[in-house]
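These notes are about the structure you will find just below.
Excluded from the complex is one protein chain; the other protein chains are retained at their positions.
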Amino acid sequence: MNILNLQDIEQEAALRLDSNALEYYRGGAADELTLRRNRSDFDDIVLYPRVLRDVSHRSLRCTLLGQTFDMPIGIAPTAMQCLAHHEGERATAHAAVAMNVPMILSTTSTIAVEDVAQVEGVQLWFQVYVYKDRATTQEIVQRAVHAGCTALVLTVDAPYLGKREREARIGFHLPEHLCLPHYTRLQAAHVPAHQGESGLVRHFAQNIDPALTWNDILWLEKISGVPVIVKGIMRADDAIQAAAYGARGIIVSNHGGRQLDTVQSSIRALPAVADAVGHC
Amino acid sequence: MNILNLQDIEQEAALRLDSNALEYYRGGAADELTLRRNRSDFDDIVLYPRVLRDVSHRSLRCTLLGQTFDMPIGIAPTAMQCLAHHEGERATAHAAVAMNVPMILSTTSTIAVEDVAQVEGVQLWFQVYVYKDRATTQEIVQRAVHAGCTALVLTVDAPYLGKREREARIGFHLPEHLCLPHYTRLQAAHVPAHQGESGLVRHFAQNIDPALTWNDILWLEKISGVPVIVKGIMRADDAIQAAAYGARGIIVSNHGGRQLDTVQSSIRALPAVADAVGHC
Amino acid sequence: MNILNLQDIEQEAALRLDSNALEYYRGGAADELTLRRNRSDFDDIVLYPRVLRDVSHRSLRCTLLGQTFDMPIGIAPTAMQCLAHHEGERATAHAAVAMNVPMILSTTSTIAVEDVAQVEGVQLWFQVYVYKDRATTQEIVQRAVHAGCTALVLTVDAPYLGKREREARIGFHLPEHLCLPHYTRLQAAHVPAHQGESGLVRHFAQNIDPALTWNDILWLEKISGVPVIVKGIMRADDAIQAAAYGARGIIVSNHGGRQLDTVQSSIRALPAVADAVGHC
Partner (left out) sequence: MNILNLQDIEQEAALRLDSNALEYYRGGAADELTLRRNRSDFDDIVLYPRVLRDVSHRSLRCTLLGQTFDMPIGIAPTAMQCLAHHEGERATAHAAVAMNVPMILSTTSTIAVEDVAQVEGVQLWFQVYVYKDRATTQEIVQRAVHAGCTALVLTVDAPYLGKREREARIGFHLPEHLCLPHYTRLQAAHVPAHQGESGLVRHFAQNIDPALTWNDILWLEKISGVPVIVKGIMRADDAIQAAAYGARGIIVSNHGGRQLDTVQSSIRALPAVADAVGHC
């Protein structure tokens, strides 16, 4: 098949992946209203192009946190990429290098940050879940910075795992031959299913700290010495607050519609946030 | 099957119920425009969540008419629950206790209020249809209060039965082994179908008083000695009127889209009513 | 089958009618956009009902042109009703009597006005197409008034026949055993198909006068001595004009979506017209 667009990739994935991986990747929370809005709201955006402007030279180059990239697009943190391919996050790093864009590595990656960072030329940022066990959080963060990650991306929209019915129906679990290398200290490196429930539900409830507040942005910057980007803000007022507490960037995101359903689409939330803090 | 959401319950019900019960439960009036709006208007509600607020402690507790419940959700009065299960309204009462929410028992229940009230810990309110025979109405209301109901819920959107085509097509009737125990004095305890028409059409036309006015709120409070909640108001002006005549609560409802079709969805009608009388 | 609503009637008709009649009755012009809007715009109308008003006595009675009817609904002129049933317009007249509503008889009826008028108690108005042959028009109009029609209904939205593709595809024609009794003088009593085109196309092009103007309202009233209602107005300014030229009533209509496609639905056009001339 000739892969021309994202739909082609999704079709191909549906043929190749087992249901455990497929339902994990494609599912959203609850009725998947936000998941669908995330997609359909893009279709409603209308462009008003200009003509006769000499477009023989064009550039999408941009500078983010002092680094230069070929386009203002990055690779979002996606967990457990070895579910799809045994090269997992390493393969993604190669793609990031090929396109010269940043890659955000998930804390719940299936390949350790040290191994991903060995990919020649990759510009890595590290996505952080803050655990109830703060000492372990600090250790993982410092390990990521030591490996070469130049920024942290703090996820703030997941104090509890979204109600993901697809994962519950298939009893989502991390296959036995995989593990989460950053969680070995937490003894949570394996994610088995529990009683017809996704293994992630217990994983989140046991490990993730739901008491996170604005001061944790400052704390993360202090323990890491690198800029902190906040991921999961959907409101202008929260964006202003984040900037006031030292956030060096904001990723407007509803977690791909996987956390709280009925939330606005990310693309609709973006303009108000950009207006509020886009020029900080 | 793993029951995860309301759609699952509906699917399961469609497998288990006979068509007489199923069409009664799932039908709306006429073209079912309002029935569909009641559902789809929920999907259009957009949440704008805040982040980084420390959500380790959360509570939905609330106080209604002096009683404390675990969440601001109650069980609406639904008629003839033994159509679905022989434990009927008693089973529902156990669920209400388990969740610590109020249960509103329908006048047209298939289990008597005295029997439902025996469920340990249940907080019962009693739904009232006012009959042309006011003496019988008074007797039923006083019987409910005596059994332990702590509030009355007066239905005001059903002076005549809605034009329910599903019920007409199947000739809806109460099966012979069931009866309506609160109607024995009215000699209307059985609801047989009539000439390809739902048995409820004649039942309503013969018994229910279409001459109801605001003063009946006062009358009900006087004969019962308990607070009266008005169910079926969809307009701010009517809500103000109800409050002026002593209503202690208002349930914004279009009767599940089963009475007058083309009416606004309940969830869309709610904000204007809340603005008008929410702080009375 | 239990006939409960209009959709049931349409389904039943689809089973009983031959395609010549069925496609004629159910078709609209061109892409049938207006035909669908006529239906769907009704579904978008939202009612905001009041409660507790004593509805034991209700009445839809109304007076139109000095006649009293049981509801403000009449039977619109529909051509060639014997296509559906051999009793045709006579059967419709019996229905009008049963419901005590006015019946508008089409000029292109398949039963003569004198025969329809014999139905005991029928209140008949007569729909008029003005022909190029004005003498014949006058003769038909006077014949209708003599038979007992108490008003004329002048159709103004059909100077040419709408582009009805369903009629073209089936080569619509009036079956040989039927004729249009009011057209015998015009030698157009039969409506054969022509070369894969609806027979009505030639019928209209040959007979109907496309030069109609406001003065024809006055002319019709003068030659008939009865009130003239104008049917087919969709704009407030045209309604004001019609009233100024003596129209005694206006029927806001787009001819069932059968004339000019892409026109607004009739129900959407109604409020502006009612505001402009509703109290003349």
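Letters A, B and C mark the chains as written, and numbering starts fresh at 1 in each.
The rule is short, and it goes like this: contacts are C-beta pairs under 8 Å (C-beta built on N, C-alpha and C of every residue); 3 or more make two chains touch, one makes a residue touch a chain.
Remember, it's a predicted structure, so these values are computed and weren't measured experimentally.
Across the whole complex, the hidden chain's contacts among the shown chains comprise A, C.
When the full complex is taken into account, the listed residue touching the unshown chain is A:L4, out of A:L4, A:L60 or A:A135. Here the missing chain is touched by one residue of A:L15, A:I45 or A:A135, and it is A:I45. Within the whole complex, the absent chain has one touching residue among C:P210, C:G225 or C:P271, and that is C:P210.
Shown as candidates are C:A168, C:A189 or C:I240; the residue that touches the absent chain is C:A168. Summarising the interface, subunit A meets the missing chain with residues 2, 4-5, 43, 45-56. Summarising the interface, subunit C meets the missing chain with residues 30-31, 33, 156-157, 159-160, 165, 168-169, 196, 209-214, 216-217, 232-235, 237-238, 241-242, 260, 262-264.
By our rule, only the chains that are shown with their structure count from here on.
Viewed as a contact network, the protein chains form an open path, each link joining two chains that touch. Taking only C-alpha atoms, you rotate subunit B by 90 degrees to land it on subunit C; that is to the nearest 5. In whole angstrom, the spacing between the mean C-alpha positions of subunit A and subunit B is 45.
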